[in-house]
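A single protein chain has been omitted; all remaining protein chains appear in their positions.
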Amino acid sequence: MVKALNEALRQSLAEDPRALVLGEDIGKLGGVFRVTEGLQDEFGTERVFDTPLAEAGIAGVSLGLALAGWHPVAEMQFDGFSYPALDQIISHVAKYRFRSRGRQAVPLVIRIPYAGGVGAAEHHSESPEAYYAHTSGLKVVTPSSPIDAYRLLRASIADPDPVIFFEPKSRYWSKEEGELAADGALPIGKARIVREGSDCTIVAYGAMVARSLQAASRAAERGVETEVIDLRSLVPLDLDALAGSVRKTGRAVVVHEAPMTAGFGAEIVARIMEDAFDYLEAPVLRVTGYDIPYPPATIESHYVPSVERVLAAIERVVNY
Amino acid sequence: MVKALNEALRQSLAEDPRALVLGEDIGKLGGVFRVTEGLQDEFGTERVFDTPLAEAGIAGVSLGLALAGWHPVAEMQFDGFSYPALDQIISHVAKYRFRSRGRQAVPLVIRIPYAGGVGAAEHHSESPEAYYAHTSGLKVVTPSSPIDAYRLLRASIADPDPVIFFEPKSRYWSKEEGELAADGALPIGKARIVREGSDCTIVAYGAMVARSLQAASRAAERGVETEVIDLRSLVPLDLDALAGSVRKTGRAVVVHEAPMTAGFGAEIVARIMEDAFDYLEAPVLRVTGYDIPYPPATIESHYVPSVERVLAAIERVVNY
Amino acid sequence: MDEDLGEGMNEAEGPFRVLPLAGEPPREIPSIGLKEKELRELYRLMALSRRADLEATALQRQGELAVYPPLIGQEAAQVGSAFALEESDWIFPSYRELGAAVVRGVDLVEYLHFYRATWHGGTYDANAHRFGMVSVPVGSQILHAVGYAMGAKLDGIALATLVYFGDGATSEGDFHEGCNFAAVFRAPVVFLCQNNQWAISVPVSAQTAAPIWKKAEAYGFPGVRVDGNDVLAVYQVTREAAIRAREDGIPTLIEAVTYRIGPHSTADDASRYRPGEEVEQWKAMDPLDRYRSWLTSSGVADEDYFQSVEGEAKDFAAKMRSGVIASGPRPLEELFEWVFDDLPPHLARQRDEVLRFAREAAEGIERG
Partner (left out) sequence: MDEDLGEGMNEAEGPFRVLPLAGEPPREIPSIGLKEKELRELYRLMALSRRADLEATALQRQGELAVYPPLIGQEAAQVGSAFALEESDWIFPSYRELGAAVVRGVDLVEYLHFYRATWHGGTYDANAHRFGMVSVPVGSQILHAVGYAMGAKLDGIALATLVYFGDGATSEGDFHEGCNFAAVFRAPVVFLCQNNQWAISVPVSAQTAAPIWKKAEAYGFPGVRVDGNDVLAVYQVTREAAIRAREDGIPTLIEAVTYRIGPHSTADDASRYRPGEEVEQWKAMDPLDRYRSWLTSSGVADEDYFQSVEGEAKDFAAKMRSGVIASGPRPLEELFEWVFDDLPPHLARQRDEVLRFAREAAEGIERG
């Protein structure tokens, strides 16, 4: 996925003369995950540059660059270090177009490597997507595969509005060559059915899509046909895909890494309740991180939804 | 409610020699809403003091004061100005006890006047409770009446853990003398049934409780008996009260001012789904603010849930 | 702890000043390269600002505005600095810069729509005037001015951005991060701090222990303290700073020492926290009076001129008033028009709901 993201940035910088890439250590180093590797050499220090160590500064200055007609792609080095930028994002980035009656748009992409399962230290494994999804005026996108990462990042950079782009760290080194063949622009706001099934729907995004697919095949071994939906974007949310699948299966399990309480999974449950209540044969269950700080890496595997936990939820709704 | 909050702070300062009150303009001015009026005169500039204009500073320094054995009650002047403090709150205030294996607790209360309906300017009418409710390690409390404001703030200051205390601005000038007679400590995490009913449950908190009661009596005129639950605290959430009521009524409407997407209402819907699915006769509906930036005050009445909107939802679930 | 506060301010150096203080004898002042016509224009713009500001306060008292933060006393700081810029330069205001808006020819009815709560950014076209939207979160707009300046520099456009903020704003992290970015990227920014001595009820002595102009030392660019009630001094230091910015990419922090004669906003009661004498002292240094007496003594303007300006200001304010009063709320459709460039399905649903309820309310439909 790192290569796909790097390629998406390269293509955007090449095709869009207004595109900029900025952040901490994204220049010479190429980013701590190498997502921006080689970009400064290729496009120069004016279009690809390191900033001082200040996330609010990165977000606020990027907004200013956008007002000046640039298309900044800013990186927050890790999920846990994106919080100092929240005020600029909530108070300005998300509100600027609205407040200016459409005269001052903010075509800004903020990339955030997120979530856990990579054995990292504290503050390096957080899943803050719900903060952004709850903030009106932001689009929130997260890919689950290299090809989606490429196409969704291209679409996000081309989008006229601010996009918070969450990159699932634990998928950074995933290949899935097969898919890399696919191509074409990808509209933001369309989910993807990655596996068809008739007995139960799993709704997931980011790294939990692969995890859900594993659970789905395990379930299949026991004759339970599970449909797996990759949301791809949390805002806008693909309401039709969601309702369509659950109306078909009558059962659903939502999976994410973030803590349960007020996590995005609750929104999915509420939408299913509103749009598919009559078809529900069982309660929609959530399999999520727990309502505790992200745990030390030596025991994180008990926190991140496991195949077993997803399977258990599938069984509960199927045997309800 | 302002008087009740002021009295709660006064009593806490008087009874707890470690209690401190700090924030912007909370000293001589007594706060822009006069919640801290007279406290500096009475307790001196060492225990009640103004800070420089820096919210991250207020939160981070308050944590340090707590480590030194003090019980700070910090004020964020308005909802929309609490965001610069989010990093300190998410990265440290919420995690400190956990990280220190219980050795360094943070008995800190952060007061935030919140929500709209008061004709205020931009950034002065926001409802950010979901950001905090989604942050593991924080308790999130919000009163709906003067007496609850008094008792919940006392309980919050006495609590050994960080409490984000949301004060509904539009109820600041409410009296409700009757209730002021009530008394006794109030445990954090217990909801209150403010009106009994058998046909439908309304779940609300803060300013929306009064609004929901209005809707309930309007509904009663048409023979619909609505039960109204005031959550009082979002974290911990009173799961039993929630499930108990919905199991009785089979129908529920959730009301809050914050935008719908990933708002706390979604969590309530998901909990009802998990704990009372078999009893549901209709989908649980949400009546909330819309997924747009909080609107200009001249048209905010179309944004904040109105009696009509709540009534319409009640009818939908009752006639489902 | 308040007792300890503010000794730091004693180090403060006397500000740069051109105009004689009240009581001082009239004297020749060094030419600052302004034609007599421009010298008079400076007065005119201050007079219009003063009158419009008083009118806005009156409108709020009469319930025509939701709230309003008076600028009275800060006319020289705002007009002198805004007038020193080129048209191509950008201004990023906070919420108290009606005077700068006047210089930029922003329609004040459209400006006051922010305070009438008609629309958050006001309804004027920020791009047309290169005058940004009203920004309320203290200090937050500083970063936008820095980013815009970086962007212009990348385009090879020689312009400066000027950002207004107050003494209280210097305590925010955004101020620090903005100044540091500007220095590191050599961004053409003029940081104009109107030190009006108060941040609502907090005096600058409780806000910081160092003189504000000195904070520039932390970033490696010049810091200047100027008499903010001296329109010519403010003009001069701002002009020099803007040139440094455009030509050499050197940012400047200007501390314009002035005073907030009025309350923080119409919602504030300043008598609760500051002595009336302090206000009186500063009234004696009124920026319009000081400039007017110099214009007179130096023969640049006469009574007739001041008369005509008074008349113009009156009409200006009257036109603003009638415009404000005549304006109604915006149509509800607009709430969903600019959240995004497009209208995603969930917002379409919500828009339809808002309009339906509005219609029913209008038709007075009783439910059930």
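Labels A, B and C are assigned to the chains in the order they are written; within every chain, residues are numbered from 1.
By definition in this document, contacts are C-beta pairs under 8 Å (C-beta built on N, C-alpha and C of every residue); 3 or more make two chains touch, one makes a residue touch a chain.
Computed from a predicted model, the values in this text were never measured in an experiment.
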Omitted chain's touching partners, listed by label: A, B, C
Which residue of C:32, C:210 or C:267 touches the chain not shown here: C:210
Among B:113, B:143 or B:189, residue touching the chain not depicted: B:189
Sole contact to the chain not displayed, among C:177, C:255 or C:268: C:177
Candidate in contact with the missing chain, chosen from B:70, B:150 or B:165: B:70
Interface with the unshown chain - residue positions in chain C: 1, 4-5, 8, 11, 150, 154, 171-177, 180, 183-186, 206-211, 214-215, 217-221, 249
Touch list for chain A against the chain that is not drawn: 24-25, 27-30, 32, 45-46, 49-50, 52-54, 56-57, 80-81, 83-84, 119-124, 222, 260-261, 290-293, 295-299, 302-303, 306, 308-309, 311-312, 315
Absent-chain interface as seen on chain B, which is shown: 20, 46, 51-52, 54, 56-57, 59-70, 84, 87-88, 91-92, 95, 97-105, 136-137, 139, 159-161, 189, 235-237, 239-240
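By definition in this document, only the chains that are shown with their structure count from here on.
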Contact graph of the chains (line, ring, star, complete, other): complete
Length of the line joining the C-alpha centres of chain A and chain C, rounded to whole Å: 40
Cα-centroid distance, chain A relative to chain B, in whole angstrom: 30
Multi-partner residues of chain A (at least 2 other chains): 56, 84, 87, 91, 95, 98-99, 136-137, 235, 237
Of all residues in chain C, the ones touching two or more other chains: 119-120, 137, 173-174, 339, 346
